[in-house]
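The structure under discussion is supplied below as structure tokens; questions concerning it will follow.
Some chains omitted; the rest stay in position.
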Amino acid sequence: MARIAVLGCGRIGRMHAANIEAHPRSSLAGVFDVHAPSTKEVAERLKTRNFASAEDIFASNEVDAILIATSTSTHVDYIQDGVAAGKAVLCEKPIDLSLERVNACAQKIAGTSVPVMIGFCRRFDPDHRAARQTVLDGEIGELHQVIITSRDPGLAPDAYIRSSGGIFRDMTIHDLDLARFMLGEEVVAVTAHGSRLVNPTLMAECGDYDTAVVTLVTESGKQAVITNSRQAAYGYDQRIELFGSKGMAISENHHETRVSKHLSHGTDIAAPLENFFIERYRAAFAAEIDNFVDTIEGKAKPEADFEDGRKALILADACFKSVAEARTVEISEFT
Amino acid sequence: MARIAVLGCGRIGRMHAANIEAHPRSSLAGVFDVHAPSTKEVAERLKTRNFASAEDIFASNEVDAILIATSTSTHVDYIQDGVAAGKAVLCEKPIDLSLERVNACAQKIAGTSVPVMIGFCRRFDPDHRAARQTVLDGEIGELHQVIITSRDPGLAPDAYIRSSGGIFRDMTIHDLDLARFMLGEEVVAVTAHGSRLVNPTLMAECGDYDTAVVTLVTESGKQAVITNSRQAAYGYDQRIELFGSKGMAISENHHETRVSKHLSHGTDIAAPLENFFIERYRAAFAAEIDNFVDTIEGKAKPEADFEDGRKALILADACFKSVAEARTVEISEFT
């Protein structure tokens, strides 16, 4: 059994804790949150150990691995501490909002044999993977274009937005990683557009955007387009279109049920989209833990590792630079 | 040019008149309706001859063929007159509400070389035909089951219902013919169920039903099921499912546009269904005239002839008998 401790008892940490418990080859070694009552409550509910500090976790010989679901600013330190303690790490995205700090961390953990995995859960979505498989199998030929539609169901609270690092580092970063995953080769150029249409006042205050389009191009000319909005009235919109020389595969949205309704005011009305990411990516989060357990056991490599996390952040930074300078930004500018 | 006169200037007669005008190889030779103002108005609008009587049409040497869209009770006489006058006939369904009268008419016109076509327009629907083609091509293997869903958007006026001959002769008759068309072999047994759920009072008064299920079986055991309702709140529901040993083909409903809407109260909302038969079967009605023109020119046989009309009526009568006697009725009982 892989004994995994969870740092951070917010919504995501709890979900991961439950998935760790449910996995046949892992056990929840304990939890910790800087907010002691949360730790206590989660520990009691999940009948697991209530660690007094993160240090206790790193020091414990009853912990094989850690899952970091704390606030972003703590990620880098915990990753370094985890690696130093020889505990496999699964860290939520983004690694950090500062590429400088991420690069420094990369140097510190360079050469370690301790696996560090970044929580790009969408790579594990069975439908996204099945779409990607049509590329790997040659079924749709050479991949030419990847179109990712990614819209949140509603604007996050102001405080969240203000500390999020901006749409590209907070929200688009998932899509940037997914684009890399789908493209199968490195992105060399990024162009981004940001607009303030959902909450212009807040966005202007934060220097942020709520509506965005990003175009990525690889060395061979493959193109990926990402369309983002912080607020889709009809729910959590998550689609991927892969266009290749022999065909197209689309990973369609998920609805709560497969019931269609036909009423006087509309026909073929589908059920609401699964809201929000915890529901929509339920299977993906479980598969992510499975990959982490395999990684801990030495059977597999992380589907997304530290370098993937770093590269996604570079792409996010390139987006901001592209918007600011109204030009296509070369990734080589970041090295 | 095939010169076709139209008897009956109601909604259907006018539609046929316009289609005759629009066809490149036919011309509208004139119109007649017992309601003189209707004849006058249609004749003026379509710039065609205003015949004073049906007799004048049969006597005219400027008329090659007639399209009968008058009230059902006049069909048999007009068919006989048309055949006697050597004019090709396209008569709206049903031939008559009385099988006895239809049989008598059949005897009278037996042996004639004048083509008599019955207006089973649905046979001409491009989608229904494309579905049937999957059977003819062997693509779905041996046909096992035909499932026809046929629901009207709203109950017809009381007066119409009272003189309609009952749901099986008025409404189901289209589906009975379509089932024969799809099955490709003769029906030997009929079982029907009728319920009074939309307007129980009216239906009880008329000895009629507004909700029905009919099962047809052929000699070789192929099955067809027809599901009818006089009132579908979501519109004109017209679907055909063909199930065979190698697969299934479905002729799906028609929507007014191909726009789907995604709103806060529902996703993937399709446009309303095309209402009513004149809209839904627009292409079919035009193709029907094309087949009629080909028939007049001697290039083709009617897709549905008098005997098809007679057989559909037998099936409708068998439905009523089946409901009354709560048993499966053999078609051989009608010969």
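General observations
A and B are the chain letters, set down in written order, and residue numbers restart from 1 in every chain.
Throughout what follows, a contact is a pair of C-beta atoms (placed from the backbone, for glycine too) under 8 Å apart; a residue touches a chain by one contact, two chains touch by 3 or more.
For clarity, every value in this text was computed on a predicted model and none was experimentally measured.
The total count of identical chains across the complete complex in this file is 4, with 2 shown in place.
We adopt the following convention: only the chains that are shown with their structure count from here on.
Here the spacing of chain A and chain B, counted between their Cα centres, is 58 Å. Interface of chain A with chain B (complex): residues 233-235, 237, 253, 255, 260-264, 266-273.
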